[in-house]
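Removed from the display is one protein chain of the complex; every other protein chain stays in position.
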Amino acid sequence: MAADVTAKNLPLAKAINESLRRALEEDPKVLVMGEDVGKLGGVFRVTDGLQKDFGEDRVIDTPLAESGIVGTAIGLALRGYRPVVEIQFDGFVFPAYDQIVTQLAKMHARSLGKVKLPVVVRIPYGGGIGAVEHHSESPESLFAHVSGLKVVSPSNASDAYWMMQQAIQSDDPVIYFEPKRRYWDKGEVSTEAIPGPLHKARVVREGTDLTLAAYGPMVKLCQEVADAAAEEGRSLEVLDLRSISPLDFDTVQASVEKTRRLVVVHEAPVFFGSGAEIAARITERCFYHLEAPVLRVGGYHAPYPPARLEEEYLPGLDRVLDAVDRALAY
Amino acid sequence: MAADVTAKNLPLAKAINESLRRALEEDPKVLVMGEDVGKLGGVFRVTDGLQKDFGEDRVIDTPLAESGIVGTAIGLALRGYRPVVEIQFDGFVFPAYDQIVTQLAKMHARSLGKVKLPVVVRIPYGGGIGAVEHHSESPESLFAHVSGLKVVSPSNASDAYWMMQQAIQSDDPVIYFEPKRRYWDKGEVSTEAIPGPLHKARVVREGTDLTLAAYGPMVKLCQEVADAAAEEGRSLEVLDLRSISPLDFDTVQASVEKTRRLVVVHEAPVFFGSGAEIAARITERCFYHLEAPVLRVGGYHAPYPPARLEEEYLPGLDRVLDAVDRALAY
Amino acid sequence: MTVESTAARQPRRSAGSKAGTTGTKAAGTTGTKRTTARTTARTAAAEPELVQLLTPEGERVKNAEYDRYVDGITPEELRGLYRDMVLTRRFDAEATALQRQGELGLWASLLGQEAAQIGSGRATREDDYVFPTYREHGVAWCRGVDPTNLLGMFRGVNNGGWDPNENNFHLYTIVIGSQALHATGYAMGITKDGADSAVIAYFGDGASSQGDVSEAFNFAAVYNAPVVFFCQNNQWAISESNEKQTRVPLYQRAQGFGFPGVRVDGNDVLASLAVTRWALERARRGEGPALIEAWTYRMGAHTTSDDPTRYRHDDERVAWEAKDPILRLRRYLESAHHTDEGFFAELETESEALGRRVREAVRAMQDPDHFAIFENVYADGHALVDEERAQFAAYQASFADVEGV
Partner (left out) sequence: MTVESTAARQPRRSAGSKAGTTGTKAAGTTGTKRTTARTTARTAAAEPELVQLLTPEGERVKNAEYDRYVDGITPEELRGLYRDMVLTRRFDAEATALQRQGELGLWASLLGQEAAQIGSGRATREDDYVFPTYREHGVAWCRGVDPTNLLGMFRGVNNGGWDPNENNFHLYTIVIGSQALHATGYAMGITKDGADSAVIAYFGDGASSQGDVSEAFNFAAVYNAPVVFFCQNNQWAISESNEKQTRVPLYQRAQGFGFPGVRVDGNDVLASLAVTRWALERARRGEGPALIEAWTYRMGAHTTSDDPTRYRHDDERVAWEAKDPILRLRRYLESAHHTDEGFFAELETESEALGRRVREAVRAMQDPDHFAIFENVYADGHALVDEERAQFAAYQASFADVEGV
């Protein structure tokens, strides 16, 4: 690929910031709403500078009420706006859960397609930043199970930028999970690129012995795992799923038909997690190809632990390698 | 087994009613709370007559606010009470979801075991009764994924009675899903029996060719499927899982090791549903036993449809038989 | 069929009106050990005044504050309000009957709440936007929504059978209280657009307890959104009476959030019209939200699934029948000589025709195509929905094969 002169090297958080800025510039109907998104620019500075440049009318500090934020965003969308709402942390989305599940997700179907709700719900999620309770969770399963929602999670700055553009342009509600521990990771962002489809998975690294599938914060880990495995002479393919609903099973299937082994990695608890759905469906699609059962590495069936224990709780290099070993041992 | 002179033939709803009555009688700390649970006896009459006999202090009509109901139930539990709260319909549990997920589920762990919250949340769930929107959903996955909660669903009157006794006695919060379309189905209830463990699955019918696993409203359907299959000379084993969290994988595994084929049936959407977790885990446990992938029959990735379409949406005899055929064809 | 004969479905006594006692609510007890203190607290709260322009006897009473909103009303407009109420009641009775005949799965009757709905509905301007609950059949009527469209969800053929933007009348919302936030957000959008229309959000007495409704009050106040909260206090939330929901009159809730609340006689169509006009006009002028509590009564069951005899005495309904909204306006029209026999006869014919049209429309309603399950789940499509639709099609086709054999 030719060097892209428009490419910038941006931290993931800044890439989202620039994407929001572009959307605010290009479409007067785009709004940014949430707690502390204004002067403060959000607790992670993802909305830094936006209120200053677009005014309090478009970058709105809301009262501290998540149901109110999503509920009024729905009303604004009914009026023709395209609100991008911020939930401050993963653990604080639940007061808005009713509005998301019973209203945001269902309005298009309920209205027989007459009403569209192009609302993006941004949720910084996941652990690894040493935070207190409710600040490190990965609730994506709780949204993926709900039809009417789309659920995505970028793993790098470029995707963060482009997937946000596409999420805002989508006429469907999109739950946009931001891997908070990767906010500071830099990557090339070409603001002129023509992005691929929002819901397509990407082969991040090709391999032949086993497929690692992940999204959001775990993609980087899986790449490290593949590096480590390569040193032991094992060739792992790494998939960045990018989208959890819809989930690009075709890409996973193609990879597994080649490698014949699959390990799924996510931070969320394994029980009823994304790995379950992927394992079930891929096993059905690739029954005669699989040499080993699909293995899952994720959180335990326990509340996200206090920070001093999170390293033990989270999937890490060794735990994923252990699963790789087990899969290869079949 | 000798005929039980204490056995009564009760509709499932009445069995729960009698179980609540017994709990109210035996333990002055037991409370029943919810919308319309008092004079009306609940919209399904599950709490019929209880307020009359135990007073407004113990059978409490609450304001119309589900978060308030669960939140105050938590406070009452902290004070030493054992509240049994009713959510009027499946689709109305979401305003309480935050209190359930962030408070009810986590308090025991958060307090390092110092605080117990013996709260039972009763939720009439599932479809098949021709109701309007929000009255026919099966949201059990959204609770099973959350650690700290136990999730159960009886399929018959006797289990309804005894599982409610055990749920109330449990020192953990229990989400008790009531199969509303089976409320009127009668069954023998022995109020003197010694019940088995709350979280153990039961082999409802033995078979050799394939295992059908279900819970709540789908158990009866699976029995009908097994009858129909028997006529075609196929011997299906039927499991009533009874508990979704924890899920008795040992019983499922034992069955699948025998039959080598498994179909899971539930009303909830298949995507990220219980079937996914069961398929993933049983495939891991029984990889060399399975002759076919675990197949799932459930709802589609679409909102529960208007009543005139629910028959097409819900798993029915033919759809399950179709899955059985497909599994047997491997 | 006349109004009277429609109403005759409910036994009606001609007991004289209890002269404006609608505002008086008995103090409730809670069954706690502290009822004494409780009762004191309740009694201490001053009982609210109702805004009333027409007495139950049909007498026009003066009101310094609200008269101006209906001063110019013409006899024709008054007859229009009467007609609206009569036809709404007729439609509602027809739907109830259709449910009993098995044509509808459920019906939520507005019987008794016609004045609150027609009065407030007629106060809206074309460019205003309405967010109803599931019982605002009278408001839908005022907005020009074809009544037969309301029946789809109750028949079970859809979850909302009209285009909200055609009449600025949002879909019915069943999850209690949710729409209060949608209305507030919509109103925030009006402000952003620099438009001068307003929004009205309907909800019930029970709904006032939901956190969402309080959050809506607060957002509306903070953003000074042009939204009118219209609470039909029909005394009951299914089986729970008002004192199970609130300790003090509901209209007072608004004050604590920083905007005015008013209690209006919800069985008085003129007062409902006047008070709603006041609230909508100030909202349009940029003076922010207001709460209207319309004091009314659900004369029928909560829905056709409900059995109110389990939780309330018949005398209560009987007492409220003396305050019937339609009867009251009829008395006024007659005493003011605003009508002649022709009017009532014509309306009877019109009413009968409406009933027939509704019956026929419902019976003609087709069940949706099975594939409708998969339609409109997403606006931009979703791979899994496509996959499941295809599987469903193949599965359906497999039967065709079998049947074809």
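Structural remarks
Letters A, B and C mark the chains in the order given here, with residues in each chain numbered from 1 onward.
Here is the rule we go by: contacts are C-beta pairs under 8 Å (C-beta built on N, C-alpha and C of every residue); 3 or more make two chains touch, one makes a residue touch a chain.
Treat the numbers as computed from the prediction; the structure is a model and nothing was measured.
Which of C:244, C:277, C:298 or C:382 touches the hidden chain is settled by the complete complex: it is C:244.
Interface note for the absent chain: among C:56, C:288, C:308 or C:355, the touching residue is C:288.
Of the residues in subunit A, those that touch the hidden partner chain are 35-36, 38-41, 43, 55-57, 61-65, 67-68, 91-92, 94-95, 130-134, 271, 300-303, 305-309, 312-313, 318-319, 322.
In the full complex, subunit B contacts the hidden chain through residues 57, 62-63, 65, 67-68, 70-81, 98-99, 102-103, 106-116, 147-148, 150, 170-172, 199, 245-249. Panel shows subunit C; residues 30, 32-34, 36-38, 40-41, 45, 191-192, 194, 209-212, 214-215, 218, 221-224, 243-248, 252-259, 261, 285-288 of it touch the chain omitted from the view.
Going forward, only the chains that are shown with their structure count from here on.
Greatest Cα centroid separation from subunit C: this falls to A.
When every chain is reduced to the mean of its C-alpha atoms, the one closest to the centre of the whole protein set is B. Subunit B has its Cα centroid 31 Å from the Cα centroid of subunit A.
Once the centre of each chain is set as its mean CA position, subunit A and subunit C turn out to be 42 Å apart. The set of subunit B residues touching two or more other chains comprises 67, 91, 94-95, 133-134, 271, 300-303. Chain contacts: subunit C has residues 158-159, 175, 211-212, 377, 382, 384-385 touching two or more partner chains.
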